[in-house]
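For this view, one protein chain was removed and the others were kept in their places.
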Amino acid sequence: MVDNNTIISIRDVVKRFGSTVVAVNDVSLEIKQGEFFALLGPSGCGKTTLLRMLAGFESPTEGQILIDGEHMEGVEPNKRPVNMVFQSYAVFPHMTVHQNVAYGLKVTGTPKSEIDDRVRESLSLVQLEAMAARKPDQLSGGQRQRVALARALVKKPKVLLLDEPLSALDAKLREQMQIELVHLQKSVGITFVIVTHDQNEALSMADRIAVMEQGDVLQVAPPSELYEYPNCRFVADFIGKMNLFDGTVAGIKDGKVLIRVDEFADQLSNLVLPHNEHAKGEVGIAVRPEKIRLDENEPEDQQVRLKVKVTEVVYYGDESHLFLESTGGARFAANLKNEARDTHAEIVSGKELWVSWRPEDTLVLSS
Amino acid sequence: MENWRNNRLVFAVLALPPTAWLVIFFTVPLLIMWVYSFAERGPQGQINLAINLANYARAVEWIHLGIIWKSIWVAAITTLITFAVGFPLAMGIAFAPARWKNVLLLLVILPFWTNLLIRTYAWIAVLRTRGFLNFGLEWVHDKLSTLFASIGFPELMGEFEALELLYNQKAVVIGLVYVYLPFLVLPIYATIEKLDKSYLEASLDLGAGHWRTLFSVTMPLALPGIASGCLLAFILSMGTFLTPALLGGTDSEMIGNLIARQFSSSRDWPFGSALSFLLLYLTFIILWVRASLAGRKDGPI
Partner (left out) sequence: MSRDRVNPLDYSRKTWMRLCMGFTFVFLYFPIVSLIAFSFNDSKRNITWQGFTLYYYEKAFANAQLHEAFLNSLIIAATSTTVSTILGAMLGLSLYRFRFPAQGPYEGMVHLPIVIPEICMAVAMVAFFATVNMPLGLATITVSHIAFSIPFVAVVIRARMAGFDHALEEASYDLGASQWQTFWNITFPYMKPGLLAGALLAFTLSLDDFVITFFTSGPGSTTFPIKIYSMVRFSVTPEVNAASTVLIVLTLALTMVALFVQSRSQGNQHG
């Protein structure tokens, strides 16, 4: 089952705290060598516990973890071929930047001459050569994080674990660090496993993402697949914005699925969608706000179209978010790009519009 | 906080009575003692006011300097042992599960709330020649003798001789460690408790073992608490009076007992006052060190 490409293999891992709290519930994952892998989920979903089990700070109640083909059971954190960047960075405040980065080499008996070279190399990787003599309290948050990165990377781990590494940075710095982390990962070629609750972070950085909720892994997929083809309601709702409706499969005709949505029924008796294997019984119907077309006049060319009234317009500068309600009570969110200064000035609460979307942009989710 | 000028009346009503009491019944007595420390002792023990440093000169004479030195020495040994016993305890409590923490802390504090005299007295019963410790040792000795006799070596253990555990320097140190342990454990516990545990995890993650982590990360980061606790234990044991008086022998007199003697049997108040101020100055120096280590500018607490 382990192919040469697999660096981390998580098999049927369960973590219980006490007898009642299940933090991680029977999770199996394979992470490939050289991958940028993200564990994404809301707080308390078990992603951090999973990461800490990889690092060795928690041990699984059941199941196995293999890193580079080796069983990790009973292996202390200091004997594992992984290193971690902590959420609080945990840069030792009583040591200089140089001493921090050198620590991991010193405690494992690396020769002194080699330590200095490797520390310098590692610090240059994160552009902190000039700060080597400083103490952590003389550094900014972003610099402290680079020290934490350099300190972990200098050990040349097989896997680098990052626990919410960007959560303590402000928005601008965060975006810059996202790009830098991706570049860094590609240049060192080490597998990165990152834990985050921020979907943008995961989407923009990771090669593959595992979405977790209440101890379960719901979907593992590359970012675009996760966004365009979520496999369940939770993932659809958690990643990006989504218009969600309850529907019932009314039948199949000519290779198309007919789905009845109560809120659409006064205008549209059935949605006619391409065939979908989830389309059985009760289903969820979902469409992204940006896939929704808005028209002042009825778009005759569109099969799926509904007459709606604007209930709210929220202005964000580059775009405006519209909240709309159909006569049947269906509520939609849609986006409008503000391409010119004076566009859409006439769109205010109470205005009547038409929403439409392509049937193939509609997601059918099993309940 | 508001400026006192905004509300002079309220400030005066609140601050004056307690200040007056403390000035009259604390500061003034200290000042009187300070004045006495420069006075001379009359032939019947009366005090002749004068201004000379003879008392201080006497205090650093060999015989008294020996006692002062011994006080510092005993306090240092006590602090060292208290740290050796107290640090693991503080660490154990800080890493205990949350529901146990308060119980364990209470267990550390409780003896400290029982009367000092009684706690010291309790050690007499443990340490004296016919005390629990010797009794226990004798029991073990007897059992061993019987055992050896049964396998053919009746003379191997010899007669049991009770150990002289009480009325000596060791007894004083044991008593002091016992009494001041909570003072050392609590500040150390407080700093370790507040410590971000990811520092320790980071150290383990980077390949250091537990001992390495303890000496390279935990202890340096807990240093303010360690220094605070150790200096507190040091001050308290240096100025002790009761423990040597009850558990010590003739050779274990400390500076506190020397001061007490000047105010009782020797009736040499000026000299006692000078000694008392020497002890106070020593205390102040250590408090100042402690305050500056803690990075606090406000007062010697």
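Note that the chains take the letters A and B in the order they are written out, and that residue 1 is the start of every chain.
The rule is simple: a contact is a pair of C-beta atoms (placed from the backbone, for glycine too) under 8 Å apart; a residue touches a chain by one contact, two chains touch by 3 or more.
The structure presented is a predicted model; accordingly, all values stated were derived computationally and were not measured.
> Using the definition of touch stated at the top, determine which of B:A54, B:A190, B:A227 or B:L287 touches the missing chain.
Candidates B:A54, B:A190, B:A227 or B:L287; residue touching the omitted chain: B:L287.
> Out of B:W69, B:W100, B:F153 or B:F215, point to the residue that touches the absent chain in the complete complex.
B:W100
> One chain is left out of this view; which of B:V108, B:A190 or B:L293 touches it in the full complex?
Missing-chain contact among the listed residues: B:V108.
> List every residue of subunit A that touches the chain not included in the displayed model.
With respect to the unshown chain, the touching residues of subunit A are 56-59, 61-62, 74, 76-77.
> Applying the definition given at the start, please give the residues of subunit B touching the unseen chain.
The missing chain touches subunit B at positions 1-4, 7, 10-11, 13-15, 17-19, 21-22, 25-30, 32-33, 36, 85-86, 88-89, 91-93, 95-97, 100, 104, 106-108, 110-111, 113-119, 121-126, 128, 130-132, 135, 178, 181, 197, 200-201, 204, 210, 235-236, 238-242, 246, 256, 259-260, 262-263, 269, 272-273, 276-277, 279-280, 283, 287, 297-301.
We take it that only the chains that are shown with their structure count from here on.
> Just the number, please: Cα centre separation of subunit A and subunit B in whole Å.
Taking the average C-alpha coordinate of subunit A and of subunit B, the gap between them is 57 Å.
> Can you name the residues of subunit A that touch subunit B in the complex?
Touching subunit B from subunit A are residues 55-57, 76-79, 82-84, 86-88, 90, 92-94, 103-104, 107-108, 148, 151-152, 155.
> Which bits of subunit B are touching subunit A when the two form their complex?
So the residues of subunit B touching subunit A come out as 196, 198-199, 201-209, 212, 216-217, 220-221.
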